[in-house]
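Let me begin by presenting the structure, written as structure tokens, before commenting on it.
Apart from one protein chain that is not included, each protein chain of the complex appears where it belongs.
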Amino acid sequence: MPDISLDGAIQVTLAGLSTGSVYALLLLGILIIFRVSRAVNFAQGQMGMIAAYVAYAIIAASLLPIWLALVLGIALAATIGLLTDRVLIERLAKRGALSGQDLVVTLGVMLLLTALAETFLGTQTKSFIPLGNDVQFGFRSVVVNLNQVVVLVATLVLLGAFAIFLRTKPGVAMRASAMNPDLARTFGVNVTRVKAITWTVSGALAGIVGIIIGSRLSVDPYYMTAFLISAFIAGIIGGLDRFVAPILIAFALALYQNWSAFIFGSTAGTASLFILVIVLLAILPKKFLDEKREARA
Amino acid sequence: MSRSSLMKRAVVIGSVAVLLTACATQSDSEDASSASGSAETTAEETTEDSQDAAESEGEVAEVCDVNGNSQGVTDDTIVLGSFTPLTGPVADPGNGAVAGMQVVFDEINAAGGIDGRTIELITADDQYDPAEAQAAARRLNEQDGVFAFTGGVGTPNFVAVLPYIQSEAIPAIGPYAPSNQVGVMDNPNVYMIWPNFVDEFQVSTRYLIEEIQPEKLAMIQMQGDVGDDALQGVENALEGSDYELDVIVPVEATTTDYSPMVQELKDSGADWVISINQPTGTGQVIQAAKKIGYEPNWLTQSDMTDGGWVGAFGADADGLIAATKAAPLSSEDPLVQEFVTNYKDTTGEDPTLWNAVGYAQALVTVEALQNAPALTRDCLEYSLQNMAGFETGLIPPVTFSADSRQGTSAVGVAEIQDGTVIQVAPFAPVS
Partner (left out) sequence: MIRNSRLALLFVPLGLIVLAGAPVMLNRYWLFLVTTLFAYVIALVGLKVLFGDAGQLSLGQAAFVGIGAYTAAIVTDTLALTLPYEILVVALVSALIAAVIAIPALRVSGLRFALVTLAFGELFQWFLRDSKGLTGGEQGLFVPPMLMGPIPGKSPLTLYIVAAIGAIFFSILAWHLPKTKVGRAMSAIRESQLAAESVGVSVWRTKLFAFIFAAVSAGIGGMLLAHTSGSISPTSFGLFSGVYLLVAIILGGSRSTLGAWIGAVYLVIVPALFTTVGLDGVYVLFSGAVLLIVIMLFPAGIAGVLQQFVATRRSNKRSKRREVTA
């Protein structure tokens, strides 16, 4: 057990909040898709990876200014989200397919995006641009960088905006489309368009997250996997059809991971998360665990 | 003479002729076996010669099986196999080494090959994955029918194939797979030309405490054989000194977020951190530390002397100390410069550490092939075991023997200064 100074404690907590904001953003994209399409998007992480990787390739080749490369990356991720909806998910829905196929389809998209990145962008890990990670300031011996602060603030703002959005007219339209598409249509809601827009926004969100994480670590075809798993854990424990609970759990999860890594060492950090998941699911009373909708094979 | 007696004579002469031929054929085969016997004698004679020369080095193999397995050898080619990462996280080193090997083989082939046979190198991608390496090695040996394994980069992928190599008795020359299981007699078919991490860290840590005299030491250690070897080397060097490792922070091959680790290191207050971690992870650790305002000095394994790594992370790692297994390419040693110029002329590119690794692997392979009494696997191993003081110009002289498979055990020390790798301590045998 290492010595815990106050500064160390603050540092670890800040790191936890910083990671938590990234989990929350990633999860937000997954949640809004689940709301409108009742689909679990396994490809969320890789859509972000493609955005960052393509942006990296453009920057490395010095083809365009950095901001434009980033925008293009995000736009690409948004387009992938849109295409997934229009070409794949909608077709499944029309077919009235066995539910649970959305899982497999988005899994397929995830594998395909990984393969494309491996083939055309290479598998070697590459350093991304700092994006404010190198601008540091601090108090006492606690060091904070610009990236962490901006992302945390932006996340909170986005989450707040989304919460408000849900109460506005288009927001209600979105909730209606999710709960009862036919009824929503009779009220004049263009359900197809709502879904398409949601997937596009989710893709853009994924792209933003991919770039943020890329700037903090490095980019390769696989770097988003761990984050996706954590985001899903938060979502599944909190409930994919809810909003406040999973987002809060996302932050809590990040704090838990950082603190247990700090106290027990990094190797224990990974294990502690999964032990927690299993224990939680073993002892939580049944009523918290029943899902509103079963996902089937 | 009457016809019947002529006939009888013909019959007698005929049968005698037949008998003689039969005897001759028999003695031909006897001659054949005694030919191999005489080949054995020749080999013994050569043995005696080199035994005199190599007596100080230890015992030498006495016999080499000229009729042994020679798959992959035809009248005009020798087929060699190399399983190594061509895609995946270690793709750049893997591809770099293959390029270096190919330069050597092309040169030799242009000059007439080995006894008129051209060398053909078949590579198989193992993706740095143990299971893939198994399949790749089997494919090379059983499908492509290679004569021997040469080269290769990466430890876990190579070590997974050790049981197969041993049960098939395939010679494997110079894999860049530092491990305590390679270069030892437990795996007698593998001829190691790279020191392991125990040696590396023993030498570099000793240099650190003797020449630089740090204040406080900490270590960030990748889990696994590689990390254990490194720790062993560090502890060997620290034994009997006033220094000790205050903190050892473990990391895994799968770690992506290093913030908790660097926080722990920062809290330890160490001014020098010893790091054993894969190259990209090492760079990420250095950057993560910077992000929390912690900028210690770093001591790492030799992978960090690679130009590619220095290009990606060197700016943050000025003053980094690393052991060297191959001479830094900035060295003024004439042999090194000859390699650099030669490589650039041939390929048009500046060589990297990994090109040099492959180049050295191929040079040792070619030397062994040229000195083999016959092109069978057993004779190739015999030739390797007789290699004494072979100079590649890039690594210390390579010496094997009948009971040693560790060809070099000298390590140097280098420092990254302003984006260049400079040798600060020459190659010295590991004590």
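When the chains are written out, they are named A and B in that same order, and each has its own residue count from 1.
The criterion applied here is as follows: a contact is a pair of C-beta atoms (placed from the backbone, for glycine too) under 8 Å apart; a residue touches a chain by one contact, two chains touch by 3 or more.
Keep in mind the model is a prediction, meaning the values are calculated, not measured.
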So which of A:Thr79, A:Gln101, A:Gln136 or A:Thr192 would be touching the chain we can't see? A:Gln101
Residue of A:Ala78, A:Ala93 or A:Val109 in touch with the missing chain, whole complex considered: A:Val109
Among A:Val149, A:Ile197, A:Ile236 or A:Leu255, which one is in touch with the chain left out? A:Ile236
For chain A, residues touching the missing partner are 40, 88, 91-92, 97-98, 100-101, 103-105, 107-109, 111-116, 118-119, 225, 229, 232-233, 236-237, 240, 267, 270-271, 273-275, 277-279, 281-282, 286, 289, 291, 293-297
Using the document's contact rule, name the residues of chain B that touch the chain not shown here. 86-87, 124-125, 129-131, 134-135, 138-139, 142-143, 156, 159-164, 167, 179, 223-226, 228, 252-253
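Everything below uses one rule, namely that only the chains that are shown with their structure count from here on.
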Inter-chain centre distance, chain A versus chain B - centres from mean C-alpha coordinates, in Å: 44
Which residues of chain A touch chain B in their complex? 2-3, 5, 8, 11-12, 15, 19, 118, 122-127, 133-134, 136, 138, 141, 143, 145, 217-218, 220, 223, 226, 258, 261-262, 265-267, 269-270
In the complex, chain B residues that touch chain A: 87-89, 91-92, 223, 249-252, 254-257, 259-261, 263-264, 267, 280, 283-284, 287, 290-293, 312-313
